[in-house]
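Excluded from the complex is one protein chain; the other protein chains are retained at their positions.
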Amino acid sequence: MRYTPNSATVVRKMLQDIGLGSMAELYADIPDALKLSRPLQLGDGLTEMSLRGHLKTMAARNISVEDMPCFLGAGAYDHYIPAVLEQMLQRSEFYTAYTPYQPEISQGILQSIFEYQSLICELTGMEVANASMYDGASALAEAGIIACSVTRKLRVIVSETIHPEYLQTMKTYAKSGHMEIVTAPAKDGVTDAEALLPLIDGQIAALVVQQPNFFGNLEEIGRLEQAVHAQKGMLIMAVDPISLGILKSPAEWGVDIVAGEGQSLGNPLSFGGPYLGFMAVSEKNMRKMPGRIVGQSLDSDGKRSFVLTLQAREQHIRREKANSNICSNEALNALTASIYLTVIGPQGLRKIALRSHQLALYARDNLLKRGFKIKYDQPFFREFIVSCPDPAAINEKLLQHGIIGGYELQDGLMLAFTEKRTQSEIDRLIAVLGGELHA
Amino acid sequence: MKIQEGLYYSVEHEWLRVEDDKAYVGITDFAQQHLGDIVFVELPELDEAVEAGGQIGVIESVKAVSSMFSPVSGTIIEVNEELENAPELLNEDPYGQHIAVIKMNNTADLDGLLNETQYSELCEKEEQGGE
Partner (left out) sequence: MPKLLIEKNVPGSNAFALPPCDLNMSPLEDSIPSQFLRQDAPRIPELSEVEAVRHYTELSHRAYGVDDGLYPLGSCTMKYNPKINEWAARLPGFAHVHPYQPARTVQGCLQLMSETEKMLCEIAGMDRFTLQPAAGAHGEMTGAMIIKAYHTHHQDHKRTKMLIPDSAHGTNPATTNVVGYKVVELKSNADGLIDLDDLRAKMDDEVAGLMLTNPNTLGLFEKDIDEIAKIVHGGGGLLYYDGANLNAIMGVARPGDMGFDIVHVNLHKTFSTPHGGGGPGSGPVGVKAFLADYLPMPLIKKEGEEYSLDYDRPLSIGRVRSFYGNFGVIVKAYAYILALGSEGIRDACEQAVLNANYLRIKLRDDYHIPFDRLCKHEFVATSRKQMEESHISTLDIAKRLMDYGYHPPTVYFPLIVKEALMVEPTETESRERLDDFIAAMQNIAQESRKTPDIVLSAPHSTVIKRIDEVQAARNPIVRW
């Protein structure tokens, strides 16, 4: 298959037209010694029909959450995706466009980003959001860098209850020397405030917590917020957007920077990406935020219009002085999030959050009734850990019964619930866990 | 392009007006013209100690950004807060708007700065070099 429209005859004519005899002459500036002396070994090109068959076979080697109910969460959630999304996202004016550098022919993209920013502000309660970042982990790492730049300090204290991959990502970003990560221990599945508070001193740039935390538990943030702000540090919070349908917003907790994973807003699981990281800050830190930002202005006829703004923050202008090198955003995933929120509406968001949580409660109560131990006795949202000695073996058993199980921890299985799950699926899950169903 | 008499100039296109041990620092007409429409000024903090050559602020236009460097060492004793809400004042009246006032602790720093003739030559050279 090829996607080049010019036939061999046309190509010959074009070459002639510009005074060249062959394609090879187009590479006269590359020394022969550096040229590849053989064809690439990628095989022959496939026709679309063969390609389709090949890809179908390959996809069929995977088990998808369409095939089996899925109780995995841990940062990526199997929420229902309304049909409107797939249709609207196939509009190629959206997906085949570049970053909206030229506002006059990009108003649609720009407005959609402006609306996305507004929706993130509504969810988080913050004043300013950017146009999105790669994912939750990298957004959180960049939030740490901002805090170091604003406070001119290096120490970022990170609770060990955040997603382990977020922590690993922050540690990688910290190898730059622009921040130092200090971890604060967990106790009973939440941040150990007694151990953490003494760590908060004049050296602190920021404290990072996640709500609900990696284990699904809710963190009591009030005391921590006071302690961090008393030392002129910044409070950074990672949040799940669906939870914000019922949980206190980051702004209500007094947070300075919010960063989070936006996958659950209508983005398919897609084996881990593409997702989107969202970031929002208070107005006074607006010019410290990385990434694209769309602003509203007027055109020369006085019409409301949108344009990429505050660009002096960005790499293409600031170059070696830039605190972030981010160039793209996840615009299509941000658009997905906006369409999703528009389709489910304000009541839908609350209902989805509530139903997910109610199903989790139902599962927990029934597990307790059967004598299972729930690892942490904490208020939680949507996700909790059931204690068990060999979670991998249990997951294997669940698979044999047509269930994608939970996230494997050392001595427990973390189970997540979305509005897609049903009572009967949960009953089946518990029956397998309880040994009532045999392979 | 305007160059005002009686001021010191730095190669970074800042001007300095000295009153006893106090130095008023701003950006020159050349600097504001090259930046274009200034949209934001990040001011230094009060009481901050600064070194000669150290950064004391950032000036942003729509398509450019420029650091402000202190031509002298000392302590910031005043900042021009008006610029926070009206950064365009730097475009309109560059020599009338200082960015900060520095209490100098080493007046010898002034010896390394340019007078208006030297600065005028520098600007001419840069204009040509930029073509």
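For the reader, a short list of remarks on this structure follows.
Each chain carries a letter (A and B) given by its place in the written order, and its residues are counted from 1.
Here, a contact is a pair of C-beta atoms (placed from the backbone, for glycine too) under 8 Å apart; a residue touches a chain by one contact, two chains touch by 3 or more.
Keep in mind that what you see is a predicted model, and the values were worked out from it rather than measured.
Shown chains touched by the undisplayed chain in the intact complex: A, B. Residue-wise, the contact with the chain that is not shown comes from A:N395, picked out of A:S159, A:S264, A:N285 or A:N395.
The omitted chain makes contact with just one of the residues B:L43, B:V62 or B:L122: B:V62.
Residue-wise, the contact with the chain that is not shown comes from A:E330, picked out of A:D240, A:D256 or A:E330.
Take chain B: the residues that touch the chain left off the picture are 37, 39-40, 60, 62-63, 87-88, 131.
By our rule, only the chains that are shown with their structure count from here on.
Chain A and chain B have centres, each the mean of its CA atoms, that are 43 Å apart. The part of chain B that touches chain A in the complex is made up of residues 39-40, 42, 60-65, 67.
The touching residues of chain A, counted against chain B in their complex, run 287, 311-312, 317-318, 321.
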